[in-house]
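Of the protein chains in this complex, all but one are displayed in their positions.
For reference, chains read A, B and C in written order, and residue numbers begin at 1 within each chain.
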Amino acid sequence: MKRTLALICVACLALALLAGCGANGSSSASGSDKVVKIGVFEPASGDNGAGGKQETLGIQYANSVSPTVDINGTTYDVKLETVDNESSNDKAATAASTLVSAGVSAVLGSYGSSVSIAGGPTFEAANIPVIGVTCTNPQVTQGNSYYYRICFLDPFQGTVLANYAYNTLGVKKAYCLSKLGDDYSNGLVNYFVDAFQKLGGQCVTDTFPDGNSDFTSYVANAKSQGCDVFFSPVSTEAAQLIVDQVVAQGAKFPILAGDTWDSNVILQAAKGKDVNISVTTFYPEGANAEFDSGFKTWVNADATRLSSNGGDDTVSATSAMGYDAYFTALAALKNAGSTDSAAVMAALPNTTYDGVSGHIAFDENGDAIRDTAYVKHANTETGAWEALPSVTVG
Amino acid sequence: MNESILRLEDVTMQFGGVVAVNNLSLEVNKGEIVALIGPNGAGKTTAFNCITGVYKPTNGRVSFHDQVIAANHPHGKMKKNYAGENGDRYQSEKTVSHTPDVITQLGIARTFQNIRLWKSMTVFDNVLTAKHMRAKQNVFTATFRLSAGEEKRMRQETEALLEEQDLLRYRDELATSLPYGTQRRLEIARALATEPKLLLLDEPAAGMNPQETLELAAFIHDIKDKHGLTVFLIEHHMDLVMQISDRIYVIDFGKLICNGTPEVVQNDKRVIDAYLGVAEDA
Amino acid sequence: MKQLSKKKETWLSVIGIAAVYIIVSVLEIFIPSTSILFTVLKKGAIYALVAVSMNLLNGFTGLFSLGQAGFMLIGAYTYAIFTMPVAIKLTDSVYKYYHCAIGFDMGFLPAIILAGLAAAAFATLIGIPVLRLKSDYLAIATLGFAEIIRAVFQWDELGPVTNGANVMREYLDLSHIKIPFTNIPFPPTLFVFLIAGICIAIIVLLINSSYGRAFKAIRDDEIAAEAMGINLFKHKELSFVISSFFAGISGALLAMFQYTVQAAQFKTAMTYEILLVVVIGGIGSVSGSCIASFLYIACSEWWLRFLDDSQYNVLGLDILRSGFRKVVFSVIIMIIVLFCSKGIMGDKELSVRRLWEKIQRKKAAKKQTVKEGAENE
Partner (left out) sequence: MSFLQTNLPYILAGISVGGQYALIAIGYTMVYGILRLINFAHGDVFMWAGLMMVYFSASMPLWLSIPMVLIVTVILGFAIERVAYKPLRSAPRMSIMISAIGVSYLLQNCALYFTGGLAKNYPTLPWISDTVTIWGATTKVVTLVTPVLTILLVIVLVLLIKKTKIGMAMRAVSRDFETSQLMGIKINTVISVTFVIGSLLAAVGSLLYFTNYASVTPTSGSMPGLKCFVAAVFGGIGSIPGAVIGAFIIGICENIIKGLGWTTFSDAFTFALLIVILLVKPTGLFGEKVTDKV
């Protein structure tokens, strides 16, 4: 009895092994000269699952728009190698090496700066360039020459938010909540605090531990400390709970957040509730009608895509960024004139591309040269974002 | 040769309201075989546990070779609801208590009523492990085999001990796979491996057939002489007790009711009452 | 049945172990270093070490402790903090929001040792109160301590040392390891195997020493052990500290392997993972733990990944999507736990002798059948 079951287990494993090798085999086999592989290093689960999926959707849509690329006259099929880094730093290294061993020429991602920082060195060790899509923490590209990114950075975003809070909202005391051990939120809060205090405001900072779902006390803290804006650039998971608590405790202060909150998840959480949410973002829906409509139709065409996009066809900025990142990668490939990752690496610094989210070019640090951010305000009646005029900090 | 090796003075063990051992005083002299008998639940094993440090007596003093190994007097909550006798006698004395391993270190080894061999180990390892205490080594030298000589010595001695107890043929068998009687003998061998001066046997003959019991008597005498031991045992097999023991202590309900040579004890009314119970109109 | 001489046995085992290392180095020469195979081998070796260290505690001393992740964390951080070059400590590339308080750095070998010692030191302190508790209470208390350690390392008052809760990086990771006195990079997988191998070897030596026997005695029957003069607390503490020492070292290796390390990852889930490895391998079997950890890592990181990939969906039903791998994986684990609760090796060891005897028995059986066949003619 036991023996047979043991055998069954072994059989399962063996089968899995074969299949696994088969998988690898097939991928390596298709590594022939007619296909170029682009790695998609995104979370499909964990805290940043939602955002990661939307970013991946953008990339996939771009891939569906132009599935091939001409490099030195020869046409290559672009094959996306997707891996789930589970939004966790310890999985990032192995997830990254999965892509590396699949033999990708370049990598896109990841949503969430922590995983990007954690995965970066693996790509660096393998000499594969990575194009960060929405990872805004400076540390992502800092000290990692293989990491580029097409989005603005947190110091910039932080300043924009601080200015918005101080000047537009006219608040003087901010409650800043970040997630413990999350570089994105910690970083952004830090830059916000710097900028906000420079302007003459006060800040109360606080952190919540991983896996925390009880935000009662945090909102209560903000109230009892007499803060008049609640700044929490955290993952969408936490965002829902925070919005919920703010409503539940009838707190009147506006909520302010970074690009992560630019997601229909938030809209759904806020819809029909008495809450005032503003976020900064890369791309406001409607800025590029052609892209929007194309994306919407593509998303609506498939149930899984729709669910990955959070159940409706709202165009989130991350999708737009993913779309741009893909084309930037293609442009780099064209410049490189080869699918060899080293060549792509060499070509990237002077690759430019005019995307739906604006002009993309890299500075010596590998960061995008951007000076524009958009502020969106959640309309709780319609459950949609209202774009406010773009903010430029030169 | 009346050199006392173990002395209990007014030892009382009280659990909550129950006085398991009440004011027990007894003495075991060097080279003797002394038996502690009594009806079930008389508190024999509890007395053993007080000696070996498993329990800390509520009151009284235990000394081994005139060195106090356990001394206590009721304090804390016990002070109020102490039900034993001579509660005040040891007030002035400072309490002494050792963990069992220290007691063993001093040279008192024991066996258990319900055999407690190390299940997963072979006969050889059971005895060898008991030698660990006396080995001159530390974890570093032991791990990196810097004390290989010591290890070798332990193994040889174990070998010899098994030989002597003619357990050698079971050398590599699992201890628990042995027949019951043999397991008891092994447990004694294991106790001997700690090089004791005083050996406490808790019902060594329990579950043995008459034949084995007979052998056991000889066996106990034998090890006593070979290892220069003093033996203190709890036993129910009266014929065995009468046959081997020099002196006998009888306790009932935790109290000592009689002691002396087998003959004396055999003809003592209290003992007979204790075992057979007293008739109402007696 | 032919007997196997002790000498021959030891030789064969030595050869067997040597073979493993030779194979690893050969693989490392011929297969491109980017292959997922090495990722699995490295992580496998690291988990093997921590699993064995946990087995020393749970399997051989019978102390059900769930603190492993905490000690790995200490090891990982100690290593990261001490090997990070001063130059980097001074810039804001890692210590962005704090000024690093540690004004020096050191080579990887002393740092690894230190990692172990740091974990051991903590274990010594924790052990004194905790080891008085029995089975489940001990488990939950150690688990609690692991959580507390994690919180302390994330505390921003300690930021100047631990960089708050943010990632530690740019310390000496595997790609920086050079063969001593030369400038030739050390083959990373081989390096991990060497360190892990040495540590496991030491643990094995300990288990087979007089102290190892004492540990087993405590596991089998505490009361008897104490009655035979084995000081319970001393030996439990010993086992606890040694186990933590090696957990710390494996933590350091993990840090080297991952390039970045962060307190947030050392959750109880990690301890459970290690515990599962121990159980799958067989509680009380070192070789079991090793085999299990490689299987475990290979399955979770490599062989089953295709289950996450919808492009391998057969006959139209899209059961294969992100997360399916884990479902299958946990089902396999449940099967093992339920139906082979002794694990792969039980409490036996994978030894030359056992293999030899198996072969002999097989041979004998064959002879038997042949004979019978002949008689039937």
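To be clear about the criterion, contacts are C-beta pairs under 8 Å (C-beta built on N, C-alpha and C of every residue); 3 or more make two chains touch, one makes a residue touch a chain.
The shown structure was predicted, so the numbers you read here are calculated from the model rather than taken from an experiment.
Q: Of A:D228, A:D244 or A:D340, which residue touches the hidden chain?
A: A:D244
Q: With the full complex in mind, choose from C:Y97, C:W155, C:F233 or C:W356 the residue touching the hidden chain.
A: Only one listed residue reaches the unshown chain, and that is C:W155.
Q: With respect to the chain omitted from the figure, which of A:V36, A:A50, A:A93 or A:L161 is a touching residue?
A: Of these options, the touching residue for the absent chain is A:A50.
Q: Which one, B:Q14, B:N49, B:T213 or B:S245, makes contact with the chain that was left out?
A: B:N49
Q: In the full complex, which bits of chain C touch the chain not displayed? Write them out.
A: Residue positions of chain C that touch the missing chain: 58, 64, 129-130, 132-137, 139-141, 143-145, 147-148, 150-152, 154-156, 165, 223, 268-269, 272, 275-276, 279, 283, 321-324, 326-327, 329-331, 333-334, 337-338, 341.
Q: Considering the entire assembly, which residues of chain A contact the chain that has been omitted?
A: Interface residues of chain A facing the absent chain: 43-46, 49-50, 53, 84, 86, 180, 206-209, 211-218, 220-221, 223-224, 236-237, 240-241, 244, 247-251, 265, 268-269, 307-308, 310.
Basically, only the chains that are shown with their structure count from here on.
Q: If you check the contacts of chain A and chain B, which chains show up for both?
A: Correct list: C.
Q: As a test of whether you follow the contact definition, which chain pair has the most C-beta contact pairs?
A: Top of the contact-pair ranking: A-C.
Q: Work out per-chain C-alpha centres and flag the one nearest the whole-protein C-alpha centre.
A: It is chain C that sits nearest the middle.
Q: So which chain is farthest from chain B, going by the mean of the CA atoms in each chain?
A: Looking at centroid distances, A is the chain farthest away.
Q: When the centre of a chain is set as the mean of its C-alpha atoms, what distance in Å lies between chain A and chain B?
A: Here the centre of chain B sits 73 Å away from the centre of chain A.
Q: Using CA atom averages as chain centres, what separation in Å is found between chain B and chain C?
A: Measuring from centre to centre gives 44 Å for this pair.
Q: Using the touch definition from the top, list the residues of chain C that touch chain B in their complex.
A: 202, 205-206, 209-211, 213-214, 216-217, 219-221, 223-232, 238, 242, 284, 347
Q: Provide the residue numbers of chain C that touch chain A in the complex, in ascending order.
A: The contact residues of chain C facing chain A are 34-37, 39, 43, 88, 93-94, 96-97, 151, 154, 156, 164-167, 169-170, 173, 175, 257-265, 267, 270, 295, 298-299, 301-306, 308-309, 312, 318, 321-323, 328, 332, 335-336, 339-340.
Q: What part of chain A is in contact with chain C in the complex they form?
A: Residues of chain A touching chain C: 1-2, 5-6, 8-9, 12-13, 16-17, 19-20, 22-24, 44-45, 82-84, 88-90, 92-94, 97-98, 100-101, 114, 117-118, 120-122, 125-126, 138-139, 142-143, 180-183, 186-187, 190, 207, 209-210, 304.
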